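For reference, the structure is listed below as structure tokens.
The complex is shown incomplete by one protein chain, all other protein chains being positioned as in the whole.
Letters A and B mark the chains as written, and numbering starts fresh at 1 in each.
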Amino acid sequence: MRLQARFRWLPTPFRSLFLFMVWLLLNNSVSVGHLVLATIFAILIPILSFSFRDPQPLILKPGLALKQLLIVLYDIVVANLQVALLILGPSKKLRPAFIKVPIDLTHDMPITILASCVSLTPGTVSAEVYPIAESLPEGEEPTQRYLLIHVLDLKDEEALIKQIKQRYEAPLKEIFQC
Amino acid sequence: MISEWVVSILLLFGGTFILIGSIGLIKLPDFFMRLHGPTKATTLGMASMLIAAMVYFANSGHGLSVKEILITIFLLITAPISGYMLIKSAIHHKLKAKEGTKGLDNVEDD
Partner (left out) sequence: MLDTVLLIVFSMIGLSLLLNLWRLIIGPSVPDRVLALDTMYINVIALIILYSISMDTGLYFEAALLIAMLGFISTVAVCKYLLRGDIIE
């Protein structure tokens, strides 16, 4: 995990790239004026807002991140087909459950991404991260964190936990190196 | 001609998914299960409708328009977050889950 970027004038390189793209998409043009303006915004906004933010871990493996994004997009489509079938089927047969998944990630940012991935994919919505940060004594780090997940139709708890850990958590650990 | 077919199929796909999400909102028995419909089905439905709009405007002489991607990205980022906030407030209000829900003791009170 690395919190400090390589250049001081570019504290968050991927956010800068994102801002650049958003400005061009919003104006729907690639003329020289908009390119220059987008570059100015992409450099100025992170510098001005950097001191208000907590330092976030940087993406260290961009290629892997792109691959993971495609995997998640594919999963979203498949998940929706599954959930649509479950919704249209008889609702008496569904076996809803709350399960706890132990997670090894330590920083808030990767945990947020993991929770979002879990929410968007097959039949699961993430509900809570235990232990809750406010209930801990000041300055103390939790030893082991859990993600509470609501499942629409639980077949095999062990397999689901294993799938989440392998398919979503392991690449995130690799991407952020933590 | 092909683009018209693509737009029609994408629109029908999206409309079906939005309808399924709303049917789930009515049909399923408790709040935690109802949450699954809107957070997933509706998001995919919206994404395919926006792609349909993009294909349509690219072929109708308005020039390529990519603004729809912004709405898609925005919805994809925000759907899990609003789902998370909703389920957190439901747990806080101690809503009853459907009978036979497994692992209810995993839910801790805050």
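Definition applied: contacts are C-beta pairs under 8 Å (C-beta built on N, C-alpha and C of every residue); 3 or more make two chains touch, one makes a residue touch a chain.
This structure is a prediction, so every number in the text was calculated from the model and none was measured.
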Among shown chains, those touching the left-out chain: B
In chain B, positions touching the absent partner: 4, 7-8, 11-12, 14-16, 18-19, 21-23, 25-26, 31, 34-35, 37-38, 42-43, 45-46, 49-50, 52-53, 56-57, 60, 62, 65, 67-68, 70-71, 74-75, 78, 81-82, 85-86, 88-90, 92-93, 95
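One rule holds in what follows: only the chains that are shown with their structure count from here on.
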Complex interface listing, chain B residues touching chain A: 17, 20-21, 23-24, 27-30, 32-33, 35-37, 39-41, 43-44, 65-67, 69-70, 76-77, 79-81, 83-84, 87-88, 91, 97-98, 100-104, 106-108, 110
Interface residues, chain A side, partner chain B - complex: 22, 25-26, 28, 76-77, 79-80, 83-84, 87-88, 91, 94-100, 115-116, 119-120, 123, 125-128, 130, 132, 135, 148, 150, 152, 154
